[in-house]
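One protein chain is absent from this view; the other protein chains keep their places.
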């Protein structure tokens, strides 16, 4: 029984790039992290150390900086498409290019209602993401959001679940629902107003989370996905990951103090992890 | 020459507490991390394992949760003062109590101009901090801000510095100035509107950073401290730590592309680290 | 076009468990982190908030602690199998159970050649991992190693690669090869001496890395996988992830000092990322 190479890929990760876009009256500041990954005819590199088909990851990195000057002017999706097309067209040995971009969130400072022309404050861990994949069949765009930490103080319950010999959890009519949400959705086209789509879908996800009367995390997750598919024909399917950031009621009663859902222990681990994809039939 | 115990302390760190404050028309959500540290007559614990003067760190933790119900209703400074007074008055063996609190930043969600009654999005790594110290002489409040990531795209230069045999840095008339600022200032009183003071001082620090024509990080640091002392008689002194989050110009010229301060490599390490205290004479 | 639930799962992650195994003459200490994940008939939880088929993640966590007393006595693979069988047999609504376990590395202290009976020092970030998956077709064991930071100072080169307009990398006849290796291999049986298999495969991976004359990372990756498949009939296939932890030659020549592969800048980002699976034909 022979031994051989199976699925493989290589590329450069964490290409950290920032750009100042200089307008007449103000500056824009953008910061992204880019991953490049290539699949293709690389078998002889593995079996013989033949690098003649290998575009070095260092060159991939240089290429990202070089193309950013002209092509990173709008959405990360459009920049990803430019990068993908560059690597795909110049490298016949490559069967699939994957470009992943995460954009950090910088907010323009604002003093007494006046936006500052060139100063910014970081907007937190939340990132806008995209994955652009290109192969012989075409080009595919999956965008999303990650590290989005959201929380609601009510309209969340968890009751009527299975009880067995190891059950100690008490049913909760009213609990904190906190999650570090990650969502990613596949677009049906590579020619959209991606920035507008992102802003609207992000807002819809937040609003659905905020307004939902949640009977369990799964139900809220599905509702969030369903709303996006209902409202955006441009979205083929959406996946959500919703780790439960538990806030556990502290037992004040042992000290004779009532705790009417007021004081909680915030914990990181262990955590519930709920994932799901919402699709079109 | 005898061997003996020198300076020592003990306590509980990272007491992670969250609280829902339930108003008629909306909820507030607060999340803090509390450290308790005690100094005092603990020599026999060290030398004989005598725990009779040791208030366990587990009990310190319980106390923080128990007191939060009644006393964590306003500023973290006021809650810190309550905690400090509790430990100091109940434990005669304690010569100094130190309470450190960091408050996480949660922002109320807002849809089409309407603030949501009970849903929040995390506001990033920035934290409001306080250190309350109490001993026989009194009680001292040092508040601040940490993990405040700020950036300006211009009005920063660095020229006319020392050159020696190991100099390779080029003078910069116009560079990105980015820092993860940490500031802490000592108040002259334990009876202030701490929330208002904090909001105003934070805003002044940001505005000074944004508007300053910087010739070096040191100059901006001093200007930020000086402005706070000039405007707030309630502040005795202020310390600032300003690690330089370097954005390094990428060499596009090697590819025949001009880089007019547009494309940068964002790096974490190594980093310049500038610290200073601004005081009253 | 209807909208419906696609692939989904839920469970508890980061169940951090430690165990003392008390022998007559010494103690063993084990520390693991367990993830439980369930797939199955959970559609009504998503669509109606019906929790009647939901085994709470809190109960999953309790179950792991409860079963550890009797069943976590040997390899993490055997404990994973016990956990998997428990959840699969007790929950008819579940179509697939996935148990992931990572074991931390604690080394017994040793003084002048004498192993200590009950004291340990942490052995670093390296972890032994396993994934046990059970469904109607059977039970599948994929074990591995992660966060294994290894480095060789020579016998690694990188030459004869593609050059294009964005190439700046110089060919290297002799370079540092450092990687934070992650490997995972699927066993052909659920009835093996897993601890012995792991120790031997780990050693073979290290030895192959150490002795290989590397022409590129891909070649070393393939050689490591090939050796495992050649020597262990119990392994069906193996996947390796080898991020390149770059050590970049510092330009001492600019100061008139020769750098004969002696002084390097250690960098974390960006990093080359090479992955591959080695299979049987």
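Chains: A, B and C, in written order; residue numbering restarts at 1 for each.
Everything that follows uses one rule, which is that a residue touches a chain if its C-beta (ideal position, glycine included) is under 8 Å from a C-beta of that chain, and two chains touch if they have at least 3 such contacts.
Since we're looking at a predicted model, the values are computed, not measured.
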Visible chains that the absent chain touches, using the contact criterion stated earlier: A, B, C
Sole contact to the chain not displayed, among B:21, B:105, B:139 or B:216: B:216
Absent chain, residues of chain A that touch it: 165-166, 168, 254-255, 268-269
Absent chain, residues of chain B that touch it: 1-16, 35, 37, 42, 45-59, 61-63, 66, 90-91, 158-162, 164, 166-169, 214-219, 221-222, 226, 229-230, 237, 239, 243-244, 268-281
Footprint left on chain C by the chain that the document does not show: 16-22, 27, 29, 31, 62, 65-66, 68-69, 105-106, 109, 111, 116, 118-126, 148-155, 176, 203, 206-207, 209-210, 247, 250, 252, 255, 257, 259-267
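One rule holds for everything that comes next: only the chains that are shown with their structure count from here on.
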Equivalent-chain rotation between chain B and chain A, CA atoms, steps of 5 degrees: 180
Reference chain C; chain at largest CA-centroid distance: B
Interface composition of copies chain A and chain C: same or different, split at half: same
Whole-Å gap separating chain B and chain C, where each centre is the average of the chain's CA atoms: 37
Centre-to-centre distance between chain B and chain A (centres being mean Cα positions), rounded to whole Å: 29
For chain A paired with chain C, centre-to-centre distance based on mean C-alpha positions, whole Å: 24
Two or more partner chains touched - positions in chain B: 255
